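Selected chains from the complex are presented in situ; the others are not included.
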Amino acid sequence: MHNIVFAVIARDLRLALRRPADIASAVFFFVIVVSLFPLGIGPEVDLLRKLAPGVLWVAALLATMLSLPRLFADDHRDGTLEQLALAPHPLGLVVTGKVIAHWLISGLPLALIAPVLGIQFDLTADALLVLTGAILLGTPALSGIGAIGAALTLGLRGGGVLLSLLVLPLYIPVLIFGAGAVDATVSGLGGEGHLSLLAAMTIAAIGFAPWASAAALKIALE
Amino acid sequence: MTDRFNLYHYASPATFYPLAGRLIPWFAALAAIFGLIGLYIGMLVAPTDFQQGEGYRIIFIHVPASWMSMFIYLVMAFWAAIGLAFNTRLSGMMARALAPTGALMAFLSLWTGALWGKPMWGTWWVWDARLTSELILLFLYIGYMALVAAIDDPRRGDKAGGLLLLVGVVNVPIIYFSVKWWNTLHQGSSVNLAKSSMAEVMLWAMLLVALSFWMYSIAVAFARVRTLILERERNADWVKAELAGDRP
Amino acid sequence: MLEADNLECVRGERRLFAGLGFKLEAGELLYLQGRNGAGKTSLLRMLIGLLPPETGEIRWRGEPIRALGDEFRAELCYLGHLNAIKEELTPLENLLAAARLAATDLSEDAALDALEQVGLAGREDLACKYLSQGQKRRVALARLVVDRRALWILDEPFVALDVAAVDWLAGIISAHLQRGGLAVMTTHQPVDIPAGTVRQLRLGA
């Protein structure tokens, strides 16, 4: 039963490794967007420290979102998705595998690089720790929710922009609690409450999103 | 006519490979010698600056690294132009071989600059024209490497990468003249051919380190070009012979 | 084994066919004919359960396929207009991944053997994006060599193949029928399937 989940993860990771530029570029995108803000806003250190959580989270959101359109599109275009839908196991499991692979490729590297960027914004060690934790906890939810959006917009031309339109509003809670956790730590209130909410969202998203996405995929395939 | 012939002769990977192999030790040795002398003068002989204290000595890395980062980009753009115009095989490989060194130099320039900025300007980083354009240079290097790595067909990769190099070349004069065109925090140019406002020892130290970086870049670029040649021509007879160890 | 009853297909505002029915037993091939746009592909997609018919029902071993779900799909092998191969992976990797995802067993040796049979010896390790149109189709067809599922649904399998490959594929389909398999196929090229019973069904006026 769970073989299929691992088979999908293995295949997606292999495909990603076949073009390592992909993984690297998502991280670079994150880095670049984070560095853009100071550019537009100016160099005051105090101001920057205040912005840091918001900017980092928005950048993580955008980096995740940018990789979403291809989550199912490649498989759709070359006919693999059809074959996956015809395989003798629930499509939801296949999607679970794809969501996990997506997180490993896009979410995890962001969490690993985030503290380095945080240093440049002059965040304290505590805040950095919470930032990393929050991104680790929150990005799986981003991948899960994103999968629903990607499935719903599959095959629609202009899907990329439509997708962000659907997905961004749903990302807002993650953004608020994610940035909130860091903010709370910086101001000495402790971010645990925010973090546990993030964890709850992630568990809900991972459990529920694949099945919603699977239903959407079946509609797209008709 | 013979000139032209010679050029093509050395532009052939089969002749360039052994030539580069013979030259590498020389460049490496020169890099070490110039570097040691330059750093010796810079760190021990040059006087302490009355304004900046010992911290200013970072200049002996910072300035040569900044120069090299721009110069290497120009050289890559030159090779790109040759490659696109004459479709020579070696040019693309030269550009590829230079890119990591260029990125390293740009990174060094930014890093030492930032280190220096903290004591001097009270901040690691400001978004002024020179600093920004140097950062763009680093991103151009990285973008170039990512682009050529993403294209499997090496010839196509060379062409696409070459085009990117040529497009990005506008950035180099911007870096160089930014201090003139905009009023920035960063210091203006103090070394020029006619007269130098710097103390002579300092100037010497800096030039020696710059020479050392130069030799180093050539040596590593040649080493990389050799592996690229082997990889690309692995089916050519001369490479097979080379790998089998038949060649003296 | 496979029965269709009173099927109706409506795309947009056009009724492509209605009241269509057939019965197919073990060892039989249904050869679907009709001009371009007659609704052949649409019918095939109904048979595999991806397109719900307007009216009517499709049954496999007596049960409606919607009710069977995974049980039906475990016996089904579909080959569509699209090749369902990944351009970045090599033919070998593609074949192995497809087998794993379809939950069928396939050893590496068997896969290599299948690739040799479809004439891709020497190209097992070249990424599929470098293959020619016909070679890509052959990678997709290699799945059939090792496939032992009962029902094959093939949408224009002969497209892009050269003459030798067409003959070879016809042989593979024959062997499938002789093993007691069923197949539904469309093609515009006249092809001779040497064994098994061939039933014809012509769509459209």
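In this document, chain identifiers A, B and C correspond to the written order of the chains, with residue numbering beginning at 1 in each.
As a working rule, contacts are C-beta pairs under 8 Å (C-beta built on N, C-alpha and C of every residue); 3 or more make two chains touch, one makes a residue touch a chain.
Note that this is a predicted model, so its numbers are computed, not measured.
Asker: What copy number does each protein chain type have in the complete complex contained in this file?
Answerer: Counting every chain in the file, the stoichiometry comes out as A x2, B x1, C x2.
We take it that only the chains that are shown with their structure count from here on.
Asker: Ranking chain pairs by contacts, what comes out on top?
Answerer: Per chain pair, the contact count peaks at A-C.
Asker: Find the geometric centre of each of subunit A and subunit C from their Cα atoms only, then give the gap between the two centres in Å, rounded to an integer.
Answerer: 37
Asker: For subunit B versus subunit C, what separation do you get between their C-alpha means, in angstrom?
Answerer: 57
Asker: Give me the residue numbers in subunit C that touch at least two other chains, ranges are fine.
Answerer: Correct list: 127.
Asker: Would you please write down the residue numbers of subunit B that are in contact with two or more other chains?
Answerer: Answer for subunit B, listing residues that touch two or more other chains: there are none.
Asker: Which residues of subunit B touch subunit A in their complex?
Answerer: By the definition above, subunit B touches subunit A via 123-127, 132, 135, 139, 142, 146, 149-150.
Asker: In the complex, go through subunit A and note every residue touching subunit C.
Answerer: On the subunit A side, the touching residues are 3-4, 7-8, 11, 14-15, 18-19, 74, 77-80, 82-90, 94, 218, 221-222.
Asker: In the complex of these two chains, what residues of subunit C are touching subunit A?
Answerer: Residues 48-52, 70-71, 73-74, 76, 78, 80-89, 93, 97-98, 100-103, 127 of subunit C touch subunit A in their complex.
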